[in-house]
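The excerpt is restricted to a subset of chains, each kept in its original location.
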Amino acid sequence: MDVTALLQSVKNGSTSIAEAEQLLRTLPYESLGFANLDHHRRIRTGCGEVIFCQSKTVEQVAVIFEHLAAREANVLGTRASAKQAEAVKKLFPEVRYKKNGGLLLLERAPVQKIGRVAVCTAGTADIPVAEEAAATAEFYGAAVDRFFDVGVAGIHRLFDKLPQIESANVIVAIAGMEGALAGVLAGLVDKPVIAVPTSVGYGANFHGLSALLTMLNSCAEGISVVNIDNGYGAGYLGAQINRLVEGKNR
Amino acid sequence: MDVTALLQSVKNGSTSIAEAEQLLRTLPYESLGFANLDHHRRIRTGCGEVIFCQSKTVEQVAVIFEHLAAREANVLGTRASAKQAEAVKKLFPEVRYKKNGGLLLLERAPVQKIGRVAVCTAGTADIPVAEEAAATAEFYGAAVDRFFDVGVAGIHRLFDKLPQIESANVIVAIAGMEGALAGVLAGLVDKPVIAVPTSVGYGANFHGLSALLTMLNSCAEGISVVNIDNGYGAGYLGAQINRLVEGKNR
Amino acid sequence: MDVTALLQSVKNGSTSIAEAEQLLRTLPYESLGFANLDHHRRIRTGCGEVIFCQSKTVEQVAVIFEHLAAREANVLGTRASAKQAEAVKKLFPEVRYKKNGGLLLLERAPVQKIGRVAVCTAGTADIPVAEEAAATAEFYGAAVDRFFDVGVAGIHRLFDKLPQIESANVIVAIAGMEGALAGVLAGLVDKPVIAVPTSVGYGANFHGLSALLTMLNSCAEGISVVNIDNGYGAGYLGAQINRLVEGKNR
């Protein structure tokens, strides 16, 4: 029974007020239709659904992918292995797989891409994380520009690209090892910078801790940080801000 | 000599092309007037200037404050001690000092506040960081709503405020101890959440590490993190996104 | 407007079903009266209220204490300083203050104490945390037995007390430095052991980390851990389990 029906039965007397109060308390919140609890799902419905494939079996990924593809035109798999990709391709031959980034994309209703998110990496080894961020942002409706290998060890490469980078609505800055790129970028441009530390490096890098601390301690303004290697999170947040800036979602 | 004068002298032949090239290379970048290098300063000029007072002497704060107040209508001091505030008030009796937050505000040309940033705290002990975030966001032109003591240990207090929180352009979520507030909020609303871990707590809190890790590992979407206790950083970023969403700065 | 009134107005037609749905969505949860959201407060009302005094000013503690004492017979302050105690005593001369434990107790309606919680410490330096745990458990209605200085460095002292310790419903084991007491106890008795690491120690103790890790890694059965120095948490949990075992709260 949903809320409308319940209220109707109160109105017509078939349910007493005391009974109705009791029912309201035990109805699942979803049934109450609280907009604030449900919007995520609603919004995404327009964009398609995303599967985090890591630590799922090949079979699980295939089943979930099939299930989602039954009700969504577009489905994105992140952190997908080659084997998982193969299994999904048997079901949906039109799926594209980008191995360097672990992305599995079924796009039957091309997403309209608006605004612009700049995705920058310090080195080439950061590219898989960057592709995850870029694909996620595109999936959620953002136009994306990629600027790879513009780290601070050769800072002139970064300067060449600055005008283009700065013209985006929001910047995703991805770096491992020392992780200085994000802070340098935030010091040079006046747009929000989403910093993604990566686990690229060795030794006292401690699997990304070094870049993470660097980014958290940046003395530049307009910078915030997501988890190590979390391209998905940065892409989602980038698309969300981009959408707000472009005047959607208001 | 600035760039205009240099080009003029090239044009009229008083400087050779070879000499001009050499001069261009050694001119300070500032003189070249690269917009991307300088915008921060320019933008802030409209807003006033901010001083980070912590670890500065009383005299240093007074001198810097006076210097900035000579060319800006508005000046904000963060992490100011009572003694620093006293010294500044001798110079500018109209300065207001908010002890719980360490804020020192000279506002001679009231800032026009647009859009809306929601600043939320889990507990009352997080309020000083929240006041720093809120004052910073207001200083940079954002309207701010405060929602204090809405942490997850009594989650119904949070739910009461959700519709108001969600209607802001961007949300600053401030929490110490376990730090769960930011992730719970991001799971409930569809706006960017800037998470600020605080050093509030004891024991295995390890001076804010606990809340920091919680926030970085949140599985909710649309969340990013700044340094422990960094109210200023969150306020700046919140105002920056708010301004972009409101259509300024484009 | 509360839920009953709302449903009444639906019934009598003064509110349409569509309006009622809208109102239900925006009503504060508290107004909906979800029992599960509110029980804490209700239960405690029977026991009195507790103030965590640490990091509050003398004035704040006095004001909150006065406020709570206006509606509760009993009020407990934890981690109270001598100055805070003095301020509260001016308002309520009958308040008792236990310096070694930072406890401030106003008990106008003596709590009936049932069952039994055993509070054990490894050393004498752990006693302040133990007193916090014991006073909390008593405040929430548990009879408490104290066994201090029974650590494993002189394990025969522990064995003397085992029969008494084991006859309690639940055991709180408090230890700093190496923290072995909790695991040894859990290996000897068949009752739930709540382990409290303390920050007592020096050097590689790292402010309680050593005892915390020891307790988490205990290979004995029937043991769980709370935060470093968290006597309050252990006392609350001990009283809660004790109450359940004694057949209350069901």
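Each chain gets a letter, A, B and C, in the order it is written, and its residues are counted from 1.
FYI, a contact is a pair of C-beta atoms (placed from the backbone, for glycine too) under 8 Å apart; a residue touches a chain by one contact, two chains touch by 3 or more.
Predicted, not measured: the structure shown is a model, and the values here were computed from it.
Identical protein chains form the entire complex, numbering 8 copies in the structure file, with 3 of these shown.
The working rule: only the chains that are shown with their structure count from here on.
Because subunit A and subunit C share one sequence, their contact can be compared position by position; here over half of the interface residue numbers appear on both sides. Fitting subunit B to subunit C on Cα positions gives a rotation angle of 90°, stated in steps of 5. Centre-to-centre, using mean CA coordinates, subunit A is 25 Å away from subunit B.
Computed centre separation for the pair subunit A/subunit C is 41 angstrom, with centres defined by C-alpha atoms. Multi-chain contact residues, meaning those touching two or more other chains, occur in subunit B at positions 163. For subunit B in complex with subunit C, the residues that touch the partner chain are 125, 154-156, 159-160, 163, 200, 202-205.
Across the interface of their complex, subunit C is touched by residues 3-4, 7-8, 10-11, 13, 17, 20-21, 24-25, 32-35 of subunit A.
Interface residues of subunit A, counted against subunit B in their complex, comprise 36-37, 39-40, 43, 162-163, 166, 169, 187-192, 194-195, 212, 216-217, 221-228, 233-234, 236-237, 240-241, 244-245, 247, 249-250.
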